[in-house]
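Note that one protein chain of the assembly has been removed; the remaining protein chains are unaltered in position.
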Amino acid sequence: MENAIFTANNVWMMLCTGLVFFMHLGFSFLEIGLTRQKNTVNILFKNVFIITVGLLLYYIGGFNLMYPGFEDGDSGFFKFAGFGIAAPDGGMTPAYADGGYTWWTDFLFQGMFAATAATIVSGAVAERVKLPSFFIFTIIYVGLVYPIVGSWKWGGGFLDSLTIGEASGFYDFAGSTLVHSVGGWAAIIAVALLGPRIGKYSEDGSVRAIPGHSLPFTTAGVLILWLGWFGFNGGSVLSADPELTSLTLVTTSLAAAAGGVSAFLVSYFKFKNFDLTMFLNGILGGLVSITAGADQMSPNDAVIIGLIGGAIIVFAVSLLDKLKLDDPVGAIAVHLIAGIWGTLAVGLFGALASADQFLVQLVSVGIVGAFCVISAFIILLILKVTMGIRVSKEEELEGLDIHEHGMDAYPDFRMKQQ
Amino acid sequence: MENAIFTANNVWMMLCTGLVFFMHLGFSFLEIGLTRQKNTVNILFKNVFIITVGLLLYYIGGFNLMYPGFEDGDSGFFKFAGFGIAAPDGGMTPAYADGGYTWWTDFLFQGMFAATAATIVSGAVAERVKLPSFFIFTIIYVGLVYPIVGSWKWGGGFLDSLTIGEASGFYDFAGSTLVHSVGGWAAIIAVALLGPRIGKYSEDGSVRAIPGHSLPFTTAGVLILWLGWFGFNGGSVLSADPELTSLTLVTTSLAAAAGGVSAFLVSYFKFKNFDLTMFLNGILGGLVSITAGADQMSPNDAVIIGLIGGAIIVFAVSLLDKLKLDDPVGAIAVHLIAGIWGTLAVGLFGALASADQFLVQLVSVGIVGAFCVISAFIILLILKVTMGIRVSKEEELEGLDIHEHGMDAYPDFRMKQQ
Partner (left out) sequence: MENAIFTANNVWMMLCTGLVFFMHLGFSFLEIGLTRQKNTVNILFKNVFIITVGLLLYYIGGFNLMYPGFEDGDSGFFKFAGFGIAAPDGGMTPAYADGGYTWWTDFLFQGMFAATAATIVSGAVAERVKLPSFFIFTIIYVGLVYPIVGSWKWGGGFLDSLTIGEASGFYDFAGSTLVHSVGGWAAIIAVALLGPRIGKYSEDGSVRAIPGHSLPFTTAGVLILWLGWFGFNGGSVLSADPELTSLTLVTTSLAAAAGGVSAFLVSYFKFKNFDLTMFLNGILGGLVSITAGADQMSPNDAVIIGLIGGAIIVFAVSLLDKLKLDDPVGAIAVHLIAGIWGTLAVGLFGALASADQFLVQLVSVGIVGAFCVISAFIILLILKVTMGIRVSKEEELEGLDIHEHGMDAYPDFRMKQQ
């Protein structure tokens, strides 16, 4: 491979790595904005934990677990002996031509991805989860479950070669299933085991909206996530190939725009007001929907996938409330439901569309779903039975910030006399 | 064109596209910071509407309207039949050598630009405009007026070849006129037709300052916009040409710094205090001023243009208040007045400076201004007469958030006992 192309590829991948890292600020803003002030420090703490511990875990074991065979003949399960990843011979140089960029960039880009799955769960369990239990869950889920599932496809495992008829393997470009649904499945199990927040559902069946504390932060979070998706999807090309990267950015942005507009319109006709949070969640729905096939779709396909992805969000949020699954930030609707839709859409639209491909996508969604549901259920049930996963009623009412952190998010915020 | 250069160009243009997208968060923060809390959700909703709908409109018709001749022989007015842009043969590959980067990147970069014009108007009409009327205005202005004006210069139209004496055409590198003044002209017309906010100007001629609700958001908005301008101006080179891109970043940043310092000093000597909002608007004034000639100026030229651009802001804000044109965020001063100054400065400083060029710049400012003023006036007058453009007095006093969105921007923000 030519040296200058290798350099340009690597620059692009480093930029994308930075953008995916930046998504963690987006998730933080989104989540604190949609939840009550009394739990803000707790959510921020969780998110900072996820990115720092997630990265270290991925370094210690996840990367080698997810991409077996890359690490110099060693089977690499955890590699505790050698502590941390090792570069293959010449791994940092253009000789590592397979990915078209350096081994180090590869690790860091994938590491930023890994932490995302736990972040999705974080939003759904907000305002009532016990912090140490969440830490343990995160360590196991990011350290083991995520890289195992990832290895099935991105590590060249059995989903990658799953053949049905003409279709030659499961396709999930940047992770509608492998990242978003992996997080989403754990979120739905966690929410079911945790139960709703106090006061969310009353016995007469009515649902109480529990508004968050800052829509500016929520909006900033979604715009930062959209920008981050330039790296999430654009970097998943794994090179700076001009045709694929720029097409990917176009499909990603059009699906985001279409998802937002669709959710805005559907919610306007359903509820007769201009609902900013639906608009914003629709954008995220569009982004998650396009993620599985962002490099396979025409711009027109992307608009249609986004329109459906955004509309789905509005209905999914209502449906989850009917099922009394209390998800404060809409994470299950956005990451699980739109993630499934996006994965299936690869069989319906774009270059790979075929009945066989649709079947492969459906089967893969099912296999990944079953594994994640079972894993999350086992981990969380053990935690529930042993140390408990939910804070006390008193703590939930008074707020997690004071109880677990001894501080308030805005300790010196004062109103002037009015 | 060499493949590696093409790849590097495309990486740069994708980065710049992301930065211009990020400006929409900058504008959102700037606007909500300078306006009252009761209208925050409304402003955020408008800004999210602009970027999503703006991008879809540019996809459906704007791009082909602005750059005729690129779309495969089709005259392309709206192209509804085919729905959406089509790539020229080989448009995604290095064969599309004309721009030095892919067709898809070209569309997305220009699409992010297009939405900016409406955002400028959004700030000026904040706190009293009727949402559905603003939506219709945005659709027409971003979908039609902006690309028509853009085509006159960037699409190779008559301003591009406007010849006076030695000067060989209107020059507007990244859009002091074509983006900022296009937005600014509509803003001044809208403000005139809407009238000032209740309580802004009393009958005895005194002006009441109506402070916003968060200077941290305002400051963050301006710093994000400065960063975004790296892409706005840097990407307008339309390649990663090292000499031009890096010179452009230097002139852009020096003008921003000079504009800020100038506004800070002028306002200090005028009002005897350290006025943060003037400092910040001075930075924006410097940025808008350098935009027309960022690639034609020496660093020294950039400092001078910025110094004047920043000082202009302070005087323009006062002047507009004397004219009872109530612009809550200073958008007219920043985008229209500094935009005109920057456009004229191309005839006074830098590589193109000449009396003839100055005349071309002046004539072009006039032509664009006339077209925008007339267009904006017709659209807004029709809206005013039919559905109305201003909310009711009751709604304005109680806030648009509760009335149009049924929510508060900070619904769960509580003070601890003090």
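Chains here go by letter, A and B, matching the order in which they are written, and residues are numbered from 1 within each.
To be clear about the criterion, contacts are C-beta pairs under 8 Å (C-beta built on N, C-alpha and C of every residue); 3 or more make two chains touch, one makes a residue touch a chain.
On a predicted model such as this, the values are computed, not experimentally measured, just so you know.
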{"item": "Contact residue for the chain not shown (choose from A:L44, A:A353 or A:V373)", "value": "A:L44"}
{"item": "Contact with the hidden chain (one of B:S133, B:T245 or B:Q361)", "value": "B:T245"}
{"item": "Absent-chain contact - pick from B:D172, B:D275 or B:E404", "value": "B:D275"}
{"item": "Interface with the unshown chain - residue positions in chain A", "value": "3-8, 10-11, 14-15, 17-18, 21-22, 24-25, 28-29, 32, 40-41, 44-45, 47-49, 51-53, 55-56, 59, 83-85, 92-94, 101-105, 107-108, 111, 131, 214, 217, 404-416, 418"}
{"item": "For chain B, residues in touch with the removed chain", "value": "2, 4-5, 8-9, 11-12, 15, 19, 36-38, 210-216, 219-220, 222-224, 226-227, 230, 234, 240-243, 245-247, 249-250, 253-254, 256-258, 260-261, 264, 273-276, 279-280, 283, 299-300, 303, 408, 410-411, 413-415"}
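Everything below uses one rule, namely that only the chains that are shown with their structure count from here on.
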{"item": "Distance between chain centroids, defined by C-alpha means - chain A, chain B (Å)", "value": "33"}
